[in-house]
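Apart from one protein chain that is not included, each protein chain of the complex appears where it belongs.
The chains carry the letters A and B, assigned in the order they are written, with residues numbered from 1 in each.
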Amino acid sequence: MLQTAFNGLVTGIIIALPSLAITLLFGVLKFPNFAVGAMMTVAAYMVYAVNVQLGWPLLPATAAVAVAFGLLCIAIDHVTFRPLRDRGGITLMVASLGLGFVLENVARFAYGNAARSFAIELARPFRFFDIRMNREQMTAMVVATLAMGLMYVLLTRMPVGRAMRAVADNPSLALVRGIDSASIIRWTWFITGVLLAVGGVLIGMDRALEPPMGTSYVIAVFSAAILGGLGSPLGAFVGALLIGLVSELATLVIPPNYRIGIPLCVIALVLIFRPQGIFGQMYIRR
Amino acid sequence: MIDFIILMGTVVCFSAILALALNFQWGLGGMVNFGLAGFYALGAYSCALLMLKGGFNTFFATLGAMGIVALVCGLVALVTLRVTEEDYFAIVTLGVGEMLRLVALNEDWLTKGALGLTGIPRPLGELIPAPVYLYFMLALSLVLVAACVWVLGRLSRSPFGRVVRAVREDDVVAATLGKNVLWARVRIFAIGGALIGLAGSLHAFYFQYIDPTQFSTIVIAYAFMAVIAGGRGAHVGTVAGAAAVMLLLEGSRFAKELVPGLESDQLAAVRIIIIGIGLIMLLIYRPHGFMREYRLQVPLKDSLGQARSQPPKEAPT
Partner (left out) sequence: MKGFSRRRMLKTIGAAVAAPIGAPFLNLAHAQGSTIPIGVALPMTGNAGAYGPDMGEAAKRTVEMINKAGGILGGRKLELIIEDSESSASVAANLSQKFINVHRCQALVGYWGTPEGMSSRPIAIQNKVVLMVSSAANAITEGNTEGYVWRFQMKATDWGIVISRATEQSLGFKSVGVMGLQNAFVLPIMRVFEERMKALGRTVVESLVYNPEQPSYRAEVQRVFGKKPDAVFCFGLLPDFVSIMREVYRGGFDSKVVALSIAADSEGKFVNAVGADVAEGIRHFQPMPDVSAPGYKRFLKLMGAPADRVYLFPPNTHDQIAIAALAMEKAKSPMAVDWSKQIIPVGNGPGEAVDDVIGALEMVRSGRNVNFQGAGSTCDFTPNGDQIGRGMGQWIIKGGKSVFVEYAKP
């Protein structure tokens, strides 16, 4: 049972970064980005290209791609979402659905359907009390926690982060205060890109790389963000860990092939009992 | 060749009904249904199982399927709409749709899982001889599409339709006017669900074999494209949009002959990429599609017979 709980933590860590990205995007840009899964897929393949085809070790490959992908996200936003900015969240959401299809199939176009892996050594586990864990999982935990820490610093201490929160809270007031919302949006997308690139690598380390890999996480990611409270970064992290834990622990009682239903139930319960999630705030959107 | 056109025409018809359902739920009612594929599967499987296991004939099985999907949609709307955020609604419907597909895949005592259900009877299949059956099927489908357009058109123009549009535009105002917002939305979603059930039943009759692979998420993209191309809220336009999308899809298979040099799996990926890009471009450049909701078509002369100087401003989406 402890092992299952640990597995749940691992699963949760993997969805923590995309949940964070979703919650940031939602906070600043006010729409749920359904392309999040496909974006991670594309980023993961980009890392694959640098790691396997160019031969760089995984860490520098990830760093390089994270920056490149952040810039790519800015470009994607410019082409796809900016023209739709004033149309409202629903239109942006539908556009993100279309974008998801495009990105997943770009990956398929470039790399075909066969499953691949990064060029890293898979490690045998070591035992810590009664729990098996391995180096990759430890790396994932460290990376995700670091990312969270950095995000926290960014959002609370650095001007860019504070500006992002201002725009998220009240865009017109932020404008009055002289915050350039276009620049903030670009920063948001850049950070999103970095988060999703790292998230994609964590997924690619966990399981096979194939075109549909990211899309299978969409429901869990959204569930984590909603549970934690859309718009709250800490909530995204906590929500992700909780979703991971509950999903894995639930397999002790329900058949494992239905565990995708857990995030869904969580969403339903959250919406019924506490729609703002754990850390979010109720707000009226007008 | 003619036969193929007839068959594709039938496919267009039930795709059009599916698009009409989405149009009603989203275009008119403002509720995004990302779980469309799952509800579609529910409709097809309900109809098939009612016939194969329940022994109902095609007519009652269709009604049953419509009822089941309407009920499930209504429940989903009821549970979710305590909070009116449309964004949450989309993710919930996505999740429900996925669960429905999973149930179809895994509960093989009921649905025969991945193997699927075969030998599904068709309406009047016994009575009409095989060579002419496809004409009958097309005629029946066209009649059903026309009936749906008529019913939805009447609903849109009715007091209920006005409530629906009021709720979509501004639900706080609608509530202050005493309209029961929640109940209106539940009904909208349920009516859309009934149409999805009808489309699913036709799908089952047409292919006579259903399995989970037929109801994948790409169905949603096609339906959204049809609705957006045809104009959110416009029923006839939606049908035309569905026809255009289906024809483009099937037509692009023919176009393969014209594009050498790509592997088949790359070509298949390209088709979906084009669909996705098409969807985004439609949203950017033709958000009202090619036809409009009826109420926005204002006569050029006002009630006094004098010409207007300019068309009035359109309402925001």
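Operating definition for what follows: a residue touches a chain if its C-beta (ideal position, glycine included) is under 8 Å from a C-beta of that chain, and two chains touch if they have at least 3 such contacts.
This is a predicted model, so every value here is computed, not measured.
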| item | value |
| --- | --- |
| Touched by the hidden chain, restricted to displayed chains | A, B |
| Candidates A:R82, A:R177, A:R207 or A:R274 - the one touching the absent chain | A:R207 |
| Options A:L20, A:A35 or A:I260, residue touching the unrepresented chain | A:I260 |
| Residue in contact with the excluded chain [from A:L54, A:V79 or A:L122] | A:L122 |
| For chain A, residues in touch with the removed chain | 3-4, 7, 10-11, 14, 108, 112-117, 121-125, 132, 134, 136-137, 203, 206-210, 212, 215-217, 220, 247-248, 251, 255-257, 259-260 |
| For chain B, residues in touch with the removed chain | 1, 3-5, 7-8, 11, 102, 105-106, 108, 113-116, 118, 130, 203, 207-211, 213-214, 216, 237, 240, 243-244, 247-248, 250-258, 263-265, 267-269, 272, 288, 290-292, 311, 314 |
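Note that only the chains that are shown with their structure count from here on.
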| item | value |
| --- | --- |
| Contact footprint of chain B on chain A as seen in their complex | 26, 31-32, 34, 80, 83-84, 87-91, 93-95, 97-102, 104-106, 108-109, 112-113, 215, 218-219, 222-223, 226, 255, 257-258, 260-261, 263-264, 267-268, 271-272, 275, 285 |
| List of chain B residues in touch with chain A within their complex | 26, 30, 32, 34, 79-80, 82-83, 85-88, 90-92, 94-96, 98-99, 102, 106, 217-218, 220-221, 224, 228, 265-266, 269-270, 272-273, 275-280, 283-284, 287, 317 |
